[in-house]
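Missing here is one protein chain; the remaining ones are kept as they sit in the complex.
To keep things simple, chains are lettered A, B and C as they appear, and every chain counts its residues starting from 1.
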Amino acid sequence: TRTVTKNAGGRVFASYHVYKGKAALSMEPCMPTFTKVESGNFIMDRRGSIMLTFAPAVGERKYDWTRKQLFALSATEIGSLISLGPRDSCEFFHDPGMLSSTAGQVRKSLAIKAHTDGNGYFFSLNVVNKPQNTNDYLSVPFTTGEFSVMKTACSFALPSLLGWDRVTNPNLGVGSVFQPKKIDREALSLEWER
Amino acid sequence: TRTVTKNAGGRVFASYHVYKGKAALSMEPCMPTFTKVESGNFIMDRRGSIMLTFAPAVGERKYDWTRKQLFALSATEIGSLISLGPRDSCEFFHDPGMLSSTAGQVRKSLAIKAHTDGNGYFFSLNVVNKPQNTNDYLSVPFTTGEFSVMKTACSFALPSLLGWDRVTNPNLGVGSVFQPKKIDREALSLEWER
Amino acid sequence: TRTVTKNAGGRVFASYHVYKGKAALSMEPCMPTFTKVESGNFIMDRRGSIMLTFAPAVGERKYDWTRKQLFALSATEIGSLISLGPRDSCEFFHDPGMLSSTAGQVRKSLAIKAHTDGNGYFFSLNVVNKPQNTNDYLSVPFTTGEFSVMKTACSFALPSLLGWDRVTNPNLGVGSVFQPKKIDREALSLEWER
Partner (left out) sequence: TRTVTKNAGGRVFASYHVYKGKAALSMEPCMPTFTKVESGNFIMDRRGSIMLTFAPAVGERKYDWTRKQLFALSATEIGSLISLGPRDSCEFFHDPGMLSSTAGQVRKSLAIKAHTDGNGYFFSLNVVNKPQNTNDYLSVPFTTGEFSVMKTACSFALPSLLGWDRVTNPNLGVGSVFQPKKIDREALSLEWER
């Protein structure tokens, strides 16, 4: 059977999910945005990212996505991640309020730590929110296979996040690239203003 | 000479085959499927896979494809496979009837084992079918070169199986992606309901 | 300045050349061919290859391309090549007349040997033509950088040679893929009938 659905500029949503006992982690590319300049050309004005979304488990194979925590991996952070050796670890710190009056109020840290036997990694997000007096910790173990999927998918997406796929193939167009929805946009801005 | 054949939405079939003395192994990507949601966007509803098809040899360079056995590699299994070192092995277990009344009746296991000299791998599929009282074992040795082709091809296909190529390039469309034929679809479902 | 040339199905030719003191080596992908089957779909009928063309030097930076020798790397041979370690070597043998009445008359062997210091490889082609009583030997040293270009370009091309880029993106079409010119076609057939 065949489905011929017209895709008139429709955006496609596709996340890679890893579901584990205490939390789930979903990841998805957020494309860069472009500005039209004179002469009909385009300049990238904001690099893309890989948005990680963590949700706590609230039962067997049930996750509470209303309590999700976001962490947007920048190109350089993706570079660190995809070059991790089987015993390596790395940690990234984000302050969503950086350079604003809310600097220091919310602190996020993402640690990616190799299992001691070299067979996989832990992705652990810690979010300390001073105004709300909360401290969330969400940790998802990745097998070697799951980490390999993430590495391959992130390596694939990286040139697009830098806009280089549009440089080598202008036919791709920038008009069909949607900006994140208003709410995601804000989350992203918070992350990025640093 | 030139062939200008109009490809009006036609699907393309292309398998990578490895023919050996006791059996042959064919592999081919099965694309994900998408559902149209409000506002004209699309959400991936079923990840793609790499379908492996084994057939026993029945003579010199002759294979009996009517006695084929299927094994659909998931994204995570592909991740394991493409990160195998030259002396590594892995094994995957599928129960086509999982979570249904036929659970446990058919058991498939795929073992990928490095040759002891590090020059290649064995792909060995064992299918135990209790209702039919059959036990099929099909094994195909891969040279280093053949395994490298498989790794490169699977790494290439993986982002498509996750739908990420459609995220970075919405022009690709989802309407031109066909669902597997009815019969393959069923086979797939059996594999995936677990 | 901008060139807006309509590319109405025009084929693009682009070789990667390495010019050295005694010989030059040019390489270029030869795309697979497809057959239209019922229902408007396509099946790949012949895998693509990477065509290597060697030419002897006949002066400083001058090469005699009329004395060229061809060697078409199959997908599996490309797999071997891209998985070579810095001290590894491999050798491929082709008999253009294999399975025909001219079997054994022309023998080609391509050796890829790591430099003893691990900094590069020799690509050496030996063609023994019994009917013509000739024995040609053409050898081109590759630096690490040149070999890395070849590896990256061949890894990029490999999924296309298997037809998998058309499976994941049917929009690519097969009608815009040209068959090699008559003469190359014949050379290819000779190489492949084995």
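In the analysis below, a residue touches a chain if its C-beta (ideal position, glycine included) is under 8 Å from a C-beta of that chain, and two chains touch if they have at least 3 such contacts.
Nothing here was measured: the structure is a model prediction, and the numbers come from that model.
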* To do: Over the full complex, note down every shown chain the hidden chain is touching.
  => A, C
* **Selected residue (touches chain absent from view) among A:Gln105, A:Ser139 or A:Ser155** => A:Ser155
* Structure fact -> Given C:Thr102, C:Asn129 or C:Thr143, the residue that touches the chain left out of view is C:Thr143
* To do: Write the list of chain C residues that the hidden chain touches.
  => 1-16, 28-29, 31, 143-150, 152-153, 156-157, 160, 165, 171-173, 176-178
* To do: Mind listing the chain A residues that contact the chain we can't see here?
  => 9, 32-34, 36, 40-44, 75-83, 155, 158-159, 162-171, 173-176, 178-179, 181-182, 185
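By definition in this document, only the chains that are shown with their structure count from here on.
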* Asked: Which positions in chain B touch two or more other chains at once?
  -> 9, 165, 171, 173, 176, 178
